[in-house]
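Please find one structure pasted underneath; my questions will follow.
Of the protein chains in this complex, one is absent; all others appear in place.
Up next is chain A:
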Amino acid sequence: MAKIEFDKVEVGQTLPPLDVPVIEHANLVRYAGASGDFNPIHNDPDFARKAGLDGTISHGMYVMAQVGRLCTSWAEQKDIAYFGVTFKAMTKLGEKLTIVGTIKKKFEKDGKKTVTVLVEAKNEAGEVKAGGDLVVNAV
C-alpha cells in the first residue's frame, strides 16, 4: 500500500482482484457479533426459512466489508474520501465472491487530484452482489 500516484493510473486499468473465502454460517455469526447486526435472517436458519428464504443470507454489510478490504489493499485508509455501494442481489451461504475494481475516472481540480474506482463484489457466475464507487485522494 502506498499513495495513489495520479499519473500512474489510467482509466480502464484494473486493480488486483481479491478472493473472499467461501461464505459459511460461522462467518456470519462472527460478523453479527462484531457489527451488532443480529437480524435473525443472517444467523437463524429456521427463521430465515420461515421468512421465505432457502436459508440464512449474508449481511449486505459483510459483503461491503469485503469490498472495503479491496479498497484498503489498494489505497491507504487515510486517502479514502468516499466509499459507497448499492446492494444488487442476496449472497447465500456457500457462495464464493471475488472483489474487483476498475479505474473509472481521474480528475484534477484546484490542485486536488482524485481517482474514482468502480468496485464490485461478484460470485462465480459473475452476478454482481454489490457495486459502487471508491473515491481516493491521489498525489
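Observations
The rule is simple: contacts are C-beta pairs under 8 Å (C-beta built on N, C-alpha and C of every residue); 3 or more make two chains touch, one makes a residue touch a chain; residues count from 1.
Keep this in mind: contacts and distances are computed from a predicted model.
A single chain of the complex does not appear, and UniProt lists its protein name as "Dehydratase MaoC metal-binding domain protein", one of "Acetolactate synthase", "Dehydratase MaoC metal-binding domain protein", "Hydrogenase (NiFe) small subunit HydA" or "ABC transporter permease".
Within the whole complex, the absent chain has one touching residue among A:Gln13, A:Thr86 or A:Thr102, and that is A:Thr86.
For chain A, the residues in touch with the chain missing from this view are 1, 20-21, 27, 30-31, 33-37, 51, 60-62, 64-66, 68-69, 71-73, 76-78, 80-87, 132.
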